[in-house]
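For this depiction, one protein chain was excluded, whereas all remaining protein chains were kept in their positions.
Chain lettering (A and B) follows the sequence in which the chains are written, and residue indices restart at 1 in each chain.
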Amino acid sequence: MKTLFIGGIKSGKSHNAENYIKKLSGAKPVYLATTEFIDDEMQERIQQHQQQRADDFITVEEAINLKEKIALQEGAVLVECLSMWINNMLYHEKTYEEMEAEIATVMELKQDIVFVVNDVSCGIIPDNKLARQFVDISGKLSQMVAQKCDEVYHVVAGISTKIK
Amino acid sequence: MKTLFIGGIKSGKSHNAENYIKKLSGAKPVYLATTEFIDDEMQERIQQHQQQRADDFITVEEAINLKEKIALQEGAVLVECLSMWINNMLYHEKTYEEMEAEIATVMELKQDIVFVVNDVSCGIIPDNKLARQFVDISGKLSQMVAQKCDEVYHVVAGISTKIK
Partner (left out) sequence: MKTLFIGGIKSGKSHNAENYIKKLSGAKPVYLATTEFIDDEMQERIQQHQQQRADDFITVEEAINLKEKIALQEGAVLVECLSMWINNMLYHEKTYEEMEAEIATVMELKQDIVFVVNDVSCGIIPDNKLARQFVDISGKLSQMVAQKCDEVYHVVAGISTKIK
């Protein structure tokens, strides 16, 4: 079972995805944090979140090699989030094709996986070239993931609507 | 009965909310304008809108104290809009917690209330710190309001879809 939650900034996509994965049967679910670049303030927030999640999730971190990391897990895996991973991949000068290839192998894993992605598609086209590139890649990968997922949820104002 | 209409800029969210509240039974509905900062051009547009609404609504204005103002009304109240109110609250250096507390008391009022909020969540994360703060608060309050509302409508291209 593969599932995608897509929604805007502070739309409640993560909260909905966490509730969703907790209801999947089997071993304790895994929270795969894709965060790579963190300052002190962020570090503190991450630790807070991690403590809040401790009862419900096993937290692991991986910024780049999703497939390798997910393959090691027993429980269902929450990828939090794809947008940050795209960001990391761009920083490490990976191409869109490399991202697509990585996601394709992830999709073949036997694990239940729940993806969270930030919808950045509905503003005006950014002036900034890097931002434009990010928006394009985010959109194309979201399409690809959604196509391969069994279920897709669109989250608006904390409310999750099943669109596939 | 509490209801939220959420949609982007010129998505038709206000038009849909106005039609919705006119169908609620009881006294003439109240249009609560949250606008605070207005230049001459805006003043003119506001007066035009007010005249257009005169047959259908009683118009009142309140930039900050929503609960106090709504408690005084007989009819159902259309809060137009929450986004402008967040803006006013930020200008007056109110914290997110104060906004949440105000909305929590509003939600306990017996009146029928229809909220309109601008969905600003689906662009790229803004460079500007104040804009980022606005986007975060807007998203979090929208989630809170939606959670407490009986009905929530997502508006796209003038078409309103019930998502709760």
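The working rule: a contact is a pair of C-beta atoms (placed from the backbone, for glycine too) under 8 Å apart; a residue touches a chain by one contact, two chains touch by 3 or more.
Just so you know, these numbers come straight off a predicted model, no measurement behind them.
K.L.:
In the whole complex, not just what's shown, which of B:73, B:121 or B:143 touches the removed chain?
P.N.:
B:121
K.L.:
Which is it among B:71, B:109 or B:156 that touches the chain not included here?
P.N.:
From the options B:71, B:109 or B:156, the contact with the absent chain belongs to B:156.
K.L.:
Of A:6, A:79 or A:159, which sits in contact with the chain we cannot see?
P.N.:
Residue touching the absent chain, from the options given: A:6.
K.L.:
List the chain B residues touching the unshown chain?
P.N.:
These residues of chain B touch the chain that is not shown: 7-12, 119-124, 126, 131, 134-135, 156-159, 161.
K.L.:
Since one chain has been left out of the picture, which residues of chain A touch it in the full complex?
P.N.:
Where chain A meets the chain not shown: residues 4, 6, 8, 117, 119-125, 135-136, 138-140, 142-147, 152, 154, 163-164.
Convention: only the chains that are shown with their structure count from here on.
K.L.:
Between copies chain A and chain B, what's the superposition rotation on C-alpha atoms, in steps of 5 degrees?
P.N.:
Between chain A and chain B, the superposition angle is 120 degrees.
K.L.:
Find the geometric centre of each of chain A and chain B from their Cα atoms only, then give the gap between the two centres in Å, rounded to an integer.
P.N.:
Inter-chain centre distance comes to 31 Å.
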